[in-house]
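Submitted below is the structure of interest, expressed as structure tokens.
All protein chains but one are shown at their positions in the complex.
Order of writing sets the labels: A, B, C and D. Residues in every chain begin at 1.
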Amino acid sequence: MDAILLQTLNGLDKGSAYALIALGLTLIFGTLGVVNFAHGALFMIGSFCAVTLSRLLTLSFETVDPTKTDFLGNPAKVKTPYVEAWFGPEAGGTIIDWAVPLAIIFAIPVMIAIGYAMERGLIKHFYKRPHADQILVTFGLAIVLQEVIKYFFGANPIPTPAPEVFKGSFDFGMLIGMDANAVIYPYWRMVYFFFAALIIGGVFAFLQFTTFGMVVRAGMADRETVGLLGINIDRKFTIMFGIAAAVAGLAGVMYTPINSPNYHMGMDFLVLSFVVVVVGGMGSLPGAVLAGFMLGILESFASMNAIKAIIPGIDQIIIYVVAIVILLTRPRGLMGRKGVMED
Amino acid sequence: MGILEVKGVNKRFGGLQALGDVNLSVQENTVHAIIGPNGAGKSTLLNCLVGKLIPDTGSVMFDGQSVLGRKPHEINQMGISRVFQTPEIFSDLTVMENVLIPCFAKRDGAFRMHAYESVASEKEVIERAEAMLEDVNMLDKRHMHSASMSRGDKRRLEMAMCLVQEPKLLLLDEPTAGMARADTNNTIDLLKEINEKRDITMAIIEHDMHVVFSLAERITVLAQGTPLVEDTPENIKGHPKVQEAYLGQAH
Amino acid sequence: MNVKPDFNKNANQAATAPAFLSVWDLHAYYGESYIVQGVSFNVHEGEILALLGRNGAGKTSTLRAIARLDDPMVTHGEIWLDHQHLHTMKSHEASVAGMSLVPEDRRIIAGLTVEENLQLAQIVEPVGWSLERLYELFPRLGERRKQEGVTLSGGEQQMLAIARALARDIKVLLLDEPYEGLAPVIVDEIEKTLMHIKEQGITTVIVEQNAVRALELADRAVILDTGQIVFDGTAAEVLENESLRAEYLAI
Amino acid sequence: YTNEPTGSTVTLGFNVPQTGPYADEGADELRAYQLAVEHLNGEGDGGMMNTFSSKELQGNGILGKKVEFVTGDTQTKSDAARASAKSMIEKDGAVMITGGSSSGVAIAVQGLCQEAGVIFMAGLTHSNDTTGKDKKANGFRHFFNAYMSGAALAPVLAARYGADRKAYHLTADYTWGWTQEESIASATEALGWETVEKVRTPLAATDFSSYIAPVLNSGADVLILNHYGGNMVNSLTNAVQFGLREKEVNGKNFEIVVPLYSRLMAKGAGANVKGILGSTNWHWSLQDDASKAFVKSFGTKYGFPPSQAAHTVYCQTLLYADACQRAGTFNPCGVGQALEGFEFDGLGNGPTLYRADDHQCFKDVLVVQGKENPTSEFDLLEVVEVTPAAQVTYDPDHPMFAGGQLGTCNPGA
């Protein structure tokens, strides 16, 4: 029983990550119809916004401390972050500690700018081109972005912890009257869950309660005609791309405390996010979110020993099994719209 | 007993009764026109004949066999070809290839693994396709990319694709819409000739009364999903209800 | 090269009013094929111009070029509308400037209902007819407003395409074969509407294969052949000129 | 024999991951290779050549031939690694191949070198199989292995955490993970620990929450993470996130163990490694002369201390060169013979033996712990115990290593 509750909770949390990552992709891929293999790279760049900010905040000046020696036996240099020097160790320390949440503010303009540049400079010319060309160009871009990050940050993961107050976990089981240690849950994952809900809700509302969503859908179905109706569809697409990049980036920023970011993390998530979007159904935002949570929860359950004992290796393939079953039983995924990328 | 017997066909789209108890009998080797106001259900009726839609109730018999429940390609193999309201062609292929494909379908059936033979060596088929293109005055365009043709030309191409199969029953959904007057006249002549020489039965939907009255031997008027009258062209022309609901005062 | 068009250039036009829509030496290409080959004409405010010609003459291409669509690409020429230079605009800017095109294949937007298709036209100012008024003109659309636009019947789609154009506040209406697929009674209705909006000062360019109908409606006519203008005069002149009619219009 | 050097130079092939998750490790290996080549050619300060017990190397290359090298990218994929090694052999005339950063790659390339008739000096490969069921006559391993990790760690674990412990294993679901799990489980069980559960995790997993969450519930009081690389960084981060380290189970502090450590991984996991025990092949903070000489030489050139990967590949380059020198030939069979049973000292791991039976190297193994108060960004691990070689030595026919045959050395064409 607690095992089920536990895995449901875990699944929700994993699902919120999947849903959030897939959300940005749905906007570009499901809605604009651009097969964006650079989406993972956007997610990764979001993470590195957090890394960059925490690097910036810990930018230090060096003083030589004659009492200490470095690994070669020379007098050691001691680093003091400017932030600590300016605001005092206490306040400065807190600012550094809060680097990840602060990075949200930092990442939004950065990601929008990147999204804008990417759309105006590149993707714009590819709306009318075959999907294959889109794959090639975005894949090329993804590699380039990755390599640039690798050039500056290396290939190793870079730990980027959450603020001290969000570290550790709380005992969810005790809260609902279960035994101690039955169901524990890390604080940051809770934060992530609520953050995901907020972003998903926000994007959803924006598309649902404004004409923006309709215009973009129309533009994707027939750009030319929408232009004939006086709508500057290019601008709408750019905005959409900017939003999608920002969503992808924020998903990345918030993910850093969960797993240390590295330059290829985007590729690791790429396939998964495509699977989520397609299982959810092309062009459907709720579909993608639903699929994200569903796959997250099923994946959690599949990792239970009891289940692995029955079907060995099921946790390796559960996502794909589910994808196959859903796509075979529902022609357009969970909630896909007709005619979107079916040929 | 006609070659095509439609009995009691009903089709609903949600709250809309698109077809209500349609009965239609098309006699072999005749040209049968179906006319009626926009949204009367004419195209829907054709859709039910070729397997694009399945009627809710009723039966459709062709040549003594039911077409219901068969896949589009099976129905075509029975001998029904259709020209669509908006041209459906292979737009990435050349005009010639567009015509060759139905030739092969007619010759080889629904599937045949012709992976090693070369198209260029199929002289007979090519001749046939060329003859067809000649008939519709498009032979000079045979190497053209069919996507880059004007709309009227696409129409003619699609018709050629259906005619080359020499179907027993040819269904035409507004074949001359958007066609220049000269070509319309040619098309009328062509269809007439084909109907007479090759014994192809035709069911034609048209809003151009000139075409209808030049070709049709019988006319069914459909309104709101139900046949209003069925009669000879002369009688339809003078039918007051038809004039009011459809033709307008111009005719 | 860039000589400003003479707004009073049209020799056949005795009127002293400056041309409202002026197309001057337009050249346009689809990729490498040269389709519009130096087309010039003027239309006065409130006039109806019939643009006629055979299939593949370049009528659609001309209209598309004037509406500033990406294809065909205009390489040379100027387009002026009410003192605005359209030739520097993109299609959405041209639309804001008062240009509206009813495209030949209707281009109803998939995935959107009838009503959404109309709403889409009213997102950007200036907005024309209200939805109520449009439904009044085409009651059929009102009935089907919740239906997905692309599942409408052919004629209904044509109505929607025209309604969508009227939903914007326009100065010039470009109609590419607006009667295609419409029942004769509806054609009558639309003619009435066109006369009505003409009275309001809206200028119309109509491309139509049903040349007689178009000429009866139009003030002036331009005949295109292989991308060049072969005739520019009043509609009455065309109707009177046997040889012209026979050669280019087959009527 | 294959690629016999006829000119004034000899070419070695350094095949390391330059792209993919282990690229940094590969880069560090390359640095060490370059350093070794410099030292062999008599440039630089000579590094560990000065402390090495065998004094055959003269600083004039190998057998008087100047050492040159080619590099390649394994991409941490056995296919790509083999392609890269093949091009070194077929195109560049490399007479020895070395490097790699995972067992899969090492075994694949070792097989290739056996067929092609060149010597393979494995880089980072920790799986028992490399010198167990997949051992090859042309291949030699300097690195320690999973069995040794278990044997070195278990006594320390028992001493620190007591003999009455219940362990929960999370294991990367592929060959290396399995041998690691088997080794450490049997070593700890021998000391009285109980293994509560062994759970396999997919290699592609990035979030281990659903594997970690049930741990506390299972009655286990130790979590053993048989993960490496990104897997290990993530699973350890997740485990700490779930607060495992602050919990008490069965009246004892909950503990986490990472059997195979590397400094680069520790860096990736950040503060999460503090206090966590594991084993490693070598660490820069060792204070013997050889290690100090190496750190100085490497640190002066590159500005930071070398990793264990760098140390391993540096040693192997010297050892290979020395063996050629002693054998008086580059012929793989001669070199192999010179390496087989070779005993030496002065390369940072204490007295060392290259065992003839399986080409595994036997030397001291370090037990390390994540440092609580690091003084610099490199100072992440501290050595808690240097397990003497004798304690980690096993019989050549130990069941965990059974199944393969060394075969005979292949000099190639």
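Just so we're on the same page, a residue touches a chain if its C-beta (ideal position, glycine included) is under 8 Å from a C-beta of that chain, and two chains touch if they have at least 3 such contacts.
Heads up, the rule we're going with is that contacts and distances are computed from a predicted model.
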item: Hidden chain of the complex, named as in its UniProt record, picked from "Oxaloacetate decarboxylase beta chain", "Cytochrome oxidase subunit III", "Multisubunit sodium/proton antiporter, MrpD subunit" or "Leucine/isoleucine/valine transporter permease subunit"; value: "Leucine/isoleucine/valine transporter permease subunit"
item: Hidden partner chain, touching residue among A:82, A:139 or A:153; value: A:139
item: Touching residue (missing chain; options D:32, D:107 or D:256); value: D:107
item: Sole contact to the chain not displayed, among A:147, A:164 or A:179; value: A:147
item: Missing-partner contacts on chain B, residue numbers; value: 50, 71-73, 76-77, 81-82, 84, 88-94, 97, 100-102, 104-106, 108-122, 143-146, 148-149, 161, 165
item: Residues of chain A (touch criterion as defined above) contacting the omitted chain; value: 35, 122, 125-126, 129-133, 135-137, 139-144, 146-148, 151, 267, 271, 274-275, 278-279, 282, 312-313, 316-317, 319-321, 323-324, 327-328, 331-333, 341-343
item: Residues belonging to chain D that touch the chain removed from view; value: 18-19, 23, 26-27, 30, 34, 69-73, 77-80, 82-84, 86-87, 90-91, 102-104, 107-108, 111-112, 114-115, 129, 134, 173-176, 200, 202-204, 404-405, 407-408, 410
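Here, only the chains that are shown with their structure count from here on.
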item: Pair joined by more contacting C-beta pairs (A-C or B-C); value: B-C
item: Centre-of-Cα separation between chain B and chain A, whole angstrom; value: 53
item: Where chain B and chain C are represented by their mean Cα positions, the distance between them in whole Å; value: 30
item: Interchain centroid distance [CA atoms averaged], chain B/chain D, Å; value: 75
item: Sites on chain D at which at least two other chains make contact; value: none
item: Shared-contact residues (touching 2 or more other chains) in chain B; value: none
item: Touch-based graph of the chains, sorted into line, ring, star, complete or other; value: line
item: Chain pairs that touch, as defined at the top of this document; value: A-C, A-D, B-C
item: Residue ranges of chain C in contact with chain B within the complex; value: 30, 33, 54-56, 60, 104-105, 140, 144, 147, 151-156, 158-159, 177, 180-188, 209-211, 249-251
item: Parts of chain B lying in touch with chain C, wherever the complex brings them together; value: 13, 16, 36-40, 42-44, 85-86, 148-153, 173-174, 177-185, 207-209, 245-251
item: For the chain A and chain D complex, residues of the former touching the latter; value: 2-3, 6-7, 9-11, 13-14, 17, 68, 70-72, 76, 150, 154-161, 167-169, 181-186, 188-189, 257-260, 262, 264-265, 268-269, 299-300, 303-305, 308, 313, 315-316
